[in-house]
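Excluded from the complex is one protein chain; the other protein chains are retained at their positions.
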Amino acid sequence: MILVLRKDATSEQIKKLKEKITGLGFKIHESTGEERTILGIIGGNVNILQELGIETYPGVEKVIRVLKPYKLVSRDFHPENTVIEINGVRVGGNNFTVIAGPCSVESEEQIIEVAKAVKKAGAHMLRGGAFKPRTSPYSFRGLEKEGIRLLLTAKKETGLPIVTELMDPRDIDLFEEMDVIQIGTRNMQNYRLLTEVGKLNKPVILKRGYAATIEEWLLAAEYIASEGNNKIILCERGVRTFETATRNTMDISAIPLVKELSHLPVIADPSHGTGRWDLVEPMALASLSAGADGLIIEVHNNPFEALSDGPQSLKPKKFGKLMEKIKQLAPLLGKEI
Amino acid sequence: MILVLRKDATSEQIKKLKEKITGLGFKIHESTGEERTILGIIGGNVNILQELGIETYPGVEKVIRVLKPYKLVSRDFHPENTVIEINGVRVGGNNFTVIAGPCSVESEEQIIEVAKAVKKAGAHMLRGGAFKPRTSPYSFRGLEKEGIRLLLTAKKETGLPIVTELMDPRDIDLFEEMDVIQIGTRNMQNYRLLTEVGKLNKPVILKRGYAATIEEWLLAAEYIASEGNNKIILCERGVRTFETATRNTMDISAIPLVKELSHLPVIADPSHGTGRWDLVEPMALASLSAGADGLIIEVHNNPFEALSDGPQSLKPKKFGKLMEKIKQLAPLLGKEI
Amino acid sequence: MILVLRKDATSEQIKKLKEKITGLGFKIHESTGEERTILGIIGGNVNILQELGIETYPGVEKVIRVLKPYKLVSRDFHPENTVIEINGVRVGGNNFTVIAGPCSVESEEQIIEVAKAVKKAGAHMLRGGAFKPRTSPYSFRGLEKEGIRLLLTAKKETGLPIVTELMDPRDIDLFEEMDVIQIGTRNMQNYRLLTEVGKLNKPVILKRGYAATIEEWLLAAEYIASEGNNKIILCERGVRTFETATRNTMDISAIPLVKELSHLPVIADPSHGTGRWDLVEPMALASLSAGADGLIIEVHNNPFEALSDGPQSLKPKKFGKLMEKIKQLAPLLGKEI
Partner (left out) sequence: MILVLRKDATSEQIKKLKEKITGLGFKIHESTGEERTILGIIGGNVNILQELGIETYPGVEKVIRVLKPYKLVSRDFHPENTVIEINGVRVGGNNFTVIAGPCSVESEEQIIEVAKAVKKAGAHMLRGGAFKPRTSPYSFRGLEKEGIRLLLTAKKETGLPIVTELMDPRDIDLFEEMDVIQIGTRNMQNYRLLTEVGKLNKPVILKRGYAATIEEWLLAAEYIASEGNNKIILCERGVRTFETATRNTMDISAIPLVKELSHLPVIADPSHGTGRWDLVEPMALASLSAGADGLIIEVHNNPFEALSDGPQSLKPKKFGKLMEKIKQLAPLLGKEI
């Protein structure tokens, strides 16, 4: 940690400041330039200094942290790529893994039909929401327990491992037979929930908060890892910006950057990332090309359309075409699918 | 709800679209301009159409919602200002209410000392965190159950009602004697938590999510209200922007705007809103002048400073001076304190 | 244009409002729902109504524009892809065009060396700044007139067409022999400059403003087109968000979206878009995969490094490797290079 002192810091202020810091067991490396004095603080847990509010001490202009605040999830700590195995499906390393399925589980017929369609097209896992976080209390919140049951049925029918979202620590027992737990964007900083899934021996997809920095995202992963669960898959799903033409702005550059900073696999969600079906394919291919380890994509039989064989019933077909393109490109990008 | 159709929408597409909409029981008001056809959809719950993904239907260019998606918290629904009474303290209407106290409860001595100091300066309620959401798993997470006990002690000593944060539905029983439950910025969209506090008969301070739109904030309040709890105090605490000179950017304009849209009281948190002690006073006064119904302010005895009678032990004095200024300005702004 | 009226709009207010609108020559299509009355305004130039401030009229709740505000650059107006020819280099359609070169022209030796290196690697045009917009007045602002001269020398040596930035209408005569004029991100809304380049018969690269919406970007292009110059190449170069780990956040989804909305070619600038050399390759490939028509990339001989044959002198090599990857991927994405 580095303290930049104010130009007008008095020698008395500097003296007191140094006494306090050394009194806490830190060493100080002082550097006096023409315009500012700088104190490098060495040793120990600098969190203590931040919690003591050292940036508010008289004479201090700014505090700069030098080290990354996360450890277990850092590539410094674990240089090799983490590869997670889920019932024979591998995520990370040179694997490219595709998770597909409907936003919500709506009925047995729907989930089985979609599961079979995505399996046929080459998807490796099935996603589907049983518990849905909804912006409005008047929207459909999912089939809940019944949704979990239907996902298990789909798993038995197709053999696809299941990915589904957990919103509340009190529901955790219901998820025992689910293969991967998803933590949604709005819960990325629900620390009690992170702590609970950290205690499980089950893979977790941790979506980036829609306004979370990369550092906060990795710290959220650190919460899980610090409880003992290292099976963490990070998922970029778009961040909130001033642009309203897309629901979110996918931060594609976060994919290669996080892969530099961390050993964890990183997948991308172009469905939520754009909010527009017509942009899913280009953004899926962009994610692959930027180094993503996989994708999570919404594929559905829209019941609105289904009533009339509308063009939305082509959705699984479009997904199939996307899978064909992915299979062509992946080998050129060092990925197996 | 209004559907703007694509310029190249075919008459076949339009015909099918209209059949589906009327089949769901809605009426359609069609308006054909030179460049676009527009369908106004009347009657019923338009949420159904959004959940059916009508914006993805062929021929549809965009979907515009006309009505506000929240009801119970809207001023349309309840034109009068809501005033909430908390053990003799009133929030809302022409009252200006100040809540003050330390970020975290650290010890009995600390919380009692701060409580007495803020009471003396004129604060109406005491705040203090027992459960702390921390970005890093390695930071202090609060005294938890013991913190709640110390807050009760401070309440007995000073008579000040207590405001403290709830992070997990599983803790709710511990909060029985707390006067006001705070939902923090990271939990504004923790819908299961909102649902639980909605079932209580206890005032709730709902902080704005640091990247939540005003509409999402009011929908989060609607979650609470829709369960039967109308004692909701909204709290503007800064949003995340590109600017890094302050921790957040306080959206002061949200204060008068939310007061137009909703009947609920709105308070402001200049401490978290700026992250800088030197900006708390100007932003507290700005909030008052913009129409806020109160403030929540961090006042503390920094233990780092306390070791040496450092200038941070002046903090309660600075708070006292701020209270003096508030008392001078409030009457000119139509507020009683 | 659609006017949504307030729930409490009086019949007198509505009557006056309608009189004014029809008095200006518009037709009104009125639609009365259970909760709101909506007026559809048909015919004429709705800009007039906005300039008259109709959204402030009593009884009006909100104003919704239905039509896109740009015309000439819209795909509605010109459905085919625009292909621009620049001394034998084609931009747009199924071409993938790479522009490369140093940030600033620094010396004859430097620009010639880099020009030859990028040509050898397969670049189609040379970029280099003679006039540099710098955040600080104390930074190097470019060689100006001499820089233009050196760019011409490089053009003669290599045959590569030249792309360089114009900042001031007063410099325009100096750019006569430059092949493509670049309008930088900070000048995207310098309307007088846009108007001047609109009068030229010369291709223009219009970089997206770092906080410009897609609509504002297309309106800036419309400024150029409305003066008669249709040779516009749009360039996505990252937008400003809360994330500070990268200099900007590249909005890759803007590439396919703008190509839907407009017939103009869209290229990407991963160098400024990320500000990090290690992210240029993944983001270049992501841009290609998302549908970009080309790239503009900084390639340089860092003089700092050059003094010692440091690893930065590999830069042209790295660029060469990137070009190899692009050549492998492009055909699978329907692009010729």
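In order of appearance the chains are A, B and C, and numbering begins at 1 in each one.
Basically, contacts are C-beta pairs under 8 Å (C-beta built on N, C-alpha and C of every residue); 3 or more make two chains touch, one makes a residue touch a chain.
Just so it is clear, the structure is predicted and the values come from calculations on it, not from any experiment.
**Student:** Of the residues C:32, C:94, C:189 or C:328, I need the one that contacts the missing chain.
**Tutor:** Per the contact definition at the top, the residue touching the missing chain is C:189.
**Student:** Spell out, residue by residue, where the missing chain touches chain A.
**Tutor:** Chain A touches the chain not shown through residues 2, 4, 7, 29, 31, 33-36, 38, 40, 42-43, 64, 66-67, 76, 211, 240-242, 244.
**Student:** What residues on chain B make contact with the chain left out of this view?
**Tutor:** Considering the whole complex, chain B reaches the absent chain at 211, 213-215, 239, 241-246, 249-257, 260, 273-274, 276, 278-279, 282-283, 285-291, 325, 328-329, 332-333.
**Student:** Mind listing the chain C residues that contact the chain we can't see here?
**Tutor:** 16, 20, 23, 45, 47, 51-54, 56-58, 69-70, 133-141, 167-170, 186-187, 189-192, 195, 210-211, 216, 219, 222-223, 226, 240, 277, 300, 302-305, 307-308, 310-312
We take it that only the chains that are shown with their structure count from here on.
**Student:** Would you mind checking which chain's C-alpha centre is most distant from the centre of chain A?
**Tutor:** C
**Student:** Roughly how many whole angstrom separate the Cα centroids of chain B and chain C?
**Tutor:** 38
**Student:** Could you please state the distance in Å, as a whole number, between where the Cα atoms of chain A are centred and where those of chain B are centred?
**Tutor:** 26
**Student:** Just how far, in Å, is the C-alpha centre of chain C from the one of chain A?
**Tutor:** For chain A versus chain C, the centre distance works out to 31 Å.
**Student:** What are the residues of chain C that contact at least two other chains?
**Tutor:** Residue numbers touching two or more other chains: 211, 241-242, 244.
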